[in-house]
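The other protein chains are all here in position, but one chain of the complex has been omitted.
Then we have subunit A:
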Amino acid sequence: MTADPKTIAAGHIWTFPGGIHPPERKELSNTYPLRELPLATHYSVPIKQHSGEPGDIIVRVGQTVLAGQPLTQVGVGFGLPVHAPTSGTVTAIGPGRIAHPSGLPDIVITITADGKDTFAPPLPIQDVATASRADLLEQLRQAGIAGLGGAGFPTAQKLALQRPLDYLIINGVECEPYISADDRLMREQASTILRGADLLLDITQCPQALIAIEDNKPEAIAAMQAALTDYPRMQLRVVPTKYPSGGEKQLIQLLTGRQVPSRGLPIDIGLVMHNVGTAYAVARAIDHGEPLLQRVVTVTGEHVAKPGNYWVRLGTPVEHVLQVTRYTAETNQRVIMGGPMMGFTLPDLTVPVVKITNCILVPSTAELAPPQQEMPCIRCGACADVCPAQLLPQQLQWLAKAKDYDGLNQQNLFDCIECGACAYVCPSEIPLVHYYRKAKAEVRNIAREKAKAEVARKRFEARNERLEREKAERLERHRKAAEARKQAQAEAVKAGADNPQDAVQAAIARAKARKAAQLKEQQANSEPDGEST
């Protein structure tokens, strides 16, 4: 399906299959302006907040750090550093809670704030007009910028791919219910976002950008439209409200009519997408040398007294966020990180806010019912109707339960974007996405085990080869030593020395002579006896 470039340029909006219209509930939080969250007393900064390898820790326990000072540095590979969110002392480095649905610990750097919030000098700022592409990418890497839309992919790494591009898409769709972080950011920081988008265009050497916003955010659309007059390379696209329009593949389909190939990347079809929050962070990092220290987090739900959008320093414990926003907990209160569709329930409130945390949701049981008892699938097919990736959720569910990994591959499990639309419409309350995530984790695990087994096999074979070789070498050495000894003897004999062989012969001769003498003596002794008889 290749769309005519003219149709794209004319602003045609395509559609994507499936999708749902859940209650939006954005009015809970989007009416309040962005506010700074008061500083917490301590911060726990997980060293891995992006997808990829963590950096190496470069601070010690007891060291004082300034806000914005890097705590890790990236070695080889695709790491990103993390930075101290405020000034204070490093009080612990070790396993701690991270923002992960498993609740499993990972390495966390704990910083006790000194309350002064002294900033480290900003990263060196290059003259943007003359800076090379590599310098700008390095600046973004040192600033620790990861995709703030959800996946947390290192931005510099995404930008480093050099392929011909048609469009840069700036994603301000924010289709998940409750969340309004991007909405508020667009309303209040439209020009900085567009400045970031402009920088992204320069870095990717892409001719033009599309700014996509869902039509349920009229204020954001107006703000961006006003700011766009300064940026002729960009166009605004308003897309109809539907979940999940903000998904990367779905938005690409909406704006360009193109489909990202299975297991492919948008860059394969000449597109690259960044979130509005990322564009903002890029502008701050390049123009002001600011590392990524804070992000906008929507704090919402009926059990929060002061909902809204806050600038939260990365590493702030959720507990602090909720205390400031005055939450009230009911029995078995759930706190969800992320939205109601794709978020996960927190194991406890010590979990820190990280680069990919866009929302903290404290719902009442009435507004968001806890998961119900799973009932058998009635094969109604509602899930297949809403699947934006045109998969067969029901079929995938059977296969996942049967652990039929070949079948899951045939049904393109890995094209599932885990949007949760299927689970939302399921009348039997089957947690479908849960099954897919589990199956995906198992498939990945099997692949990992296979790779590990392959390494073990190679090492085993290499070892056997080495043992064989060593044995052969040993035998060869022995043979050579024996030969050398023989040769040395022969030479010694030639030189006139005693032949050890002669000595042996002599010894044998002596022994023989002695034996003969003994025999003679015996005979001699016995003879007189014979004579006597």
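Convention: a contact is a pair of C-beta atoms (placed from the backbone, for glycine too) under 8 Å apart; a residue touches a chain by one contact, two chains touch by 3 or more; residues count from 1.
We take it that contacts and distances are computed from a predicted model.
Colleague: Of the options "Bifunctional protein PyrR", "Ion-translocating oxidoreductase complex subunit B", "ABC transporter permease" or "Alkylation response protein AidB-like acyl-CoA dehydrogenase", which is the UniProt protein name for the chain that has been left out of view?
Modeller: "Ion-translocating oxidoreductase complex subunit B"
Colleague: For the chain not shown, which residue from A:Ala151, A:Ala329, A:Met375 or A:Ala490 touches it across the whole complex?
Modeller: Touching the chain that is not displayed is residue A:Ala329.
Colleague: Please pick, from A:Thr7, A:Thr31, A:Gln73 or A:Ser102, the residue that touches the omitted chain in the full complex.
Modeller: Reading the full complex, the residue touching the unseen chain is A:Ser102.
Colleague: Of the residues A:Thr31, A:Ser262 or A:Asn445, I need the one that contacts the missing chain.
Modeller: That would be A:Asn445, which touches the missing chain.
Colleague: By the contact criterion defined above, which parts of subunit A meet the unshown chain? Give residue numbers in ascending order.
Modeller: Residues in contact with the chain left out: 98, 100-104, 106, 323, 326-335, 345-349, 434, 437-438, 441-442, 445, 448-449, 452-457, 459-464.
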